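A single protein chain has been removed from this complex, and every other one stays in its place.
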Amino acid sequence: MTTDVTPPAFLDVRDLRVHFPTDDGVVKAVDGLSFTLERGKRLGIVGESGSGKSVTSLSIMGLHKARAAKISGEIWLGGQELVSAGSEQVRKLRGRTMAMIFQDPLSAMHPYYSVGQQIVEAYRLHHDVSKRDARTRAVQLLDRVGIPQAASRFDDYPHHFSGGMRQRAMIAMALSCNPELLIADEPTTALDVTVQAQILDLIRDLQAEFNSAVIIITHDLGVVAELADDILVMYGGRAIETGSAASVFETPQHPYTWGLLGSLPRWDRERSDRLMPIPGSPPSLINVPAGCAFHPRCAYDELTDGLATTVRPELRAVGTNGHRVACHLSDERRRQIFDDEIRPKL
Amino acid sequence: MAIYIVRRLVAAVILLLIVTAAVFAIFFLVPRLAGATPEDLASRYVGKTADAEQIHVIAVKLGFTDPIWVQYGRFLKGLVAGADYSTGPTTVHCPAPCFGYSFLTQNPVLPDLLDRLPVTLSLAAGAALIWVVAGVATGVVSALRPGSIFDRAAMGVALAGVSLPIFFTGLLSLAVFSYALGITAPGGSYTPIEDNPFLWAYDLLLPWITLAFLYAAGYARLTRAGMLDTMGEDFIRTARAKGLPERTVVVKHGLRSALTPILTIFGLDLGLLLGGAILTESTYSLPGIGKYSVDAVVNNDLPKVLGVVMVGSIFIILANLVVDLCYAIVDPRVRYS
Partner (left out) sequence: MRSRRVAAAAVIAVSTLALAACGGGSSGGSSSSGGGSDVGGVHNVSDVTGGTIRYANSGDWDSLDPADTYYSYSWNFARLYSRALVMFKSAPGKDGATLVPDLAESLGKPSDDAKTWTYTLRQGVKFEDGTPVTSKDVKYAVERSLDKTTFPNGPTYFNDFLDLQGYTSPYADSDPNKLGLKAIDTPDDRTIVFHLKQPFSGFDYFAQMPSTAPVPVAKDTGSKYKEHVVSTGPYMFDTNDLGKSFTMKRNPNWDQATDPNRKPLPDRIEVALNVNSDDIDNRLQSGDLDVAIEGTGVGPAAQGKVLADQTLKANTDSAISARLWYTSINSDVAPLDNIHCRKAVEYAADKTGYQRAYGGATGGEIATNLLPPVIPGAEKFDTYPTPGNAGDAAKAKDELAQCGQPNGFTTGISYRAERPKEKATAEALQQSLAKVGINLEVKPYPLGDYAKLYAGKPDFAKANSLGLNVFGWAADWPDGYGFLAQMVDSRAIRASGGNTNFGVKDPEVDAMLDKALVTTDTTAREKIWVDIDKKVMDDAYILPGIWSKGLLYRPPNLTNVFITDGYQMFDYLALGTTRK
């Protein structure tokens, strides 16, 4: 493993590998993932469930159990390397420099403490302020994330809140210390469609306001379509396509990405006109298929002269706008397939 | 909340009535069905050579010749208004609430019970403290390092704890620690806390540990399971994501929720502790309610049995009430109206 000599980006993940030794074998949940994110930017990480998105985010947050997870690679955050850092060092960054929002706000909040208390706890942990000041700050935050009558809801418990309100509160909690990096792991998956949009709007607004770097994790491309600056598509613990959101949505390169786009709900088209969703199921992370991990499900694997089943494709640039893809198909062929089969149905 | 408590207390009084009535019924009806006469019942409380006439006199004195409901009524009346008893040369008044007079020792039951209650409460409180602290601490440490040597050893000991009977562990520890090593008090030692708190604790140490051992084991296993569950919860991840130190995560967020089901069990155990106290008090010859109740049952001494049942029921009712109220405080999702 060679170390990149270029100065790291604000968030710079290099060749991250997270392996879980289990009784059945080693689960290679993340296996050689690299990406960067600058301050003030929003990165969307997309992939089917089980592709290693959450494991990635927890690695950044340092929330894996040391004994359960074998982590290698580098995670630079603001110039500090986290994988090799002591757990206490990383803990001090949590909540303050980096914060996280989880999928299910009901289970993610402690049922026995009031919403206000939980925000105050996060705030006071990193700020030496009186309880009263912390409370004031918490009420402000609750108000900012759109909780009506924030002051009086302060003492309510999570179960008194609706799902959307809870997620707002979670966001307030995550933002309480003005983090430089905010990771939102499926922040809207557990919410109603109408509420989803509101929460996404809120995140975007706040991101602009706080100027944090944001990672939005989702299995749903639609969520990141308008929110993200850049998109990283994950499959089987690796990045298989990455590029600016515009580029990825305009000219998706990877057959898997095409499939993801195909699973987006479209109301304006007949069923037969739509892209086929991806057949089959996500790969085993213990026995990852040789070659391209996606080949058992790929409709074009026979067009690669057998490479797909033998050689693992690395990310390589497509064009000059930083768009990269990990697929053995030649650019021309891919363009041809895209133009003929995919674009008409997008 | 106040209404809730009042309602519970009223229910408690009704429960006491039912329980005592049931004890009465068992005491009188069962032998009746087997063909016993009031004199047969009375003959339990006289010397072995008494003749029919003498037994009859006792049967009348103890009130066995009256119908059962009259006797029960008398018991209730004694509770509310007190009762009079003859000592031979004089009559003494047993003020309300009069739990009655023992058939056998001819002592009023309530002073006996009140006299013995501190012993049982001391035993229970000390043991409960030890078992909760030791059990929960062991459970937490085990849960944080599942599969470790500590975990396996602790769970092994815990298994022994729930399966070894008190009279075995008790007598064994007396033999080893009190008689062979001489570091703990011999059986039968008890000093009231108001006389000397140090001696009180010293005397009760072994009984506490013995009784606590029985329960601590269960609590360790329960806590371990609860903690393993809780530490996998999303809100624990949230707590860690906030940057809380691990100790705060474990204690404030993990233990707090893992303890809630333990609190429920604790309430039940506290109420039923009399059972464990009986064995412990018998093993260590402590003059508490437990020992008293054994004697009462063995000797068929109804007023004593009733007294013990009342104290036991009140204990259970109060323990559960307190636990319910605590539960509401601990878990905000539970509220009583």
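Chains here go by letter, A and B, matching the order in which they are written, and residues are numbered from 1 within each.
In the analysis below, a residue touches a chain if its C-beta (ideal position, glycine included) is under 8 Å from a C-beta of that chain, and two chains touch if they have at least 3 such contacts.
Since we're looking at a predicted model, the values are computed, not measured.
Asks: Using the touch definition from the header, name the shown chains in contact with the chain that isn't displayed.
Replies: Even though it is not drawn, that chain still touches B.
Asks: Going by the contact rule already stated, which one of B:R8, B:K61 or B:R74 would touch the omitted chain in the full complex?
Replies: Looking across B:R8, B:K61 or B:R74, the contact with the absent chain belongs to B:K61.
Asks: Would you indicate which residue among B:F99, B:W131, B:F266 or B:Y284 is in contact with the undisplayed chain?
Replies: If we include the chain that is not displayed, B:Y284 is the one touching it.
Asks: Spell out the interface residues on chain B facing the chain that's missing from view.
Replies: So the residues of chain B touching the missing chain come out as 31, 34-37, 39-40, 43-52, 54-55, 57-58, 61, 86-90, 104-107, 112, 167, 171, 174-175, 179-180, 186-188, 282-285, 287, 291-292, 295, 300.
What we mean here is this: only the chains that are shown with their structure count from here on.
Asks: Distance-wise, how many Å sit between the C-alpha centres of chain A and chain B, to the nearest whole number?
Replies: Chain centres of chain A and chain B, defined by C-alpha means, are spaced 56 Å apart.
Asks: Under the stated contact criterion, what part of chain B meets chain A in this complex?
Replies: Answer in residue numbers: 233-235, 237-246, 253, 256-257, 260, 330-333.
Asks: Inside the complex, what are the residues of chain A that reach chain B?
Replies: Within the complex, chain A touches chain B at residues 58, 61, 63, 91-96, 99-100, 102, 104, 107-112, 114, 121-122, 125-126, 157, 159, 170, 173.
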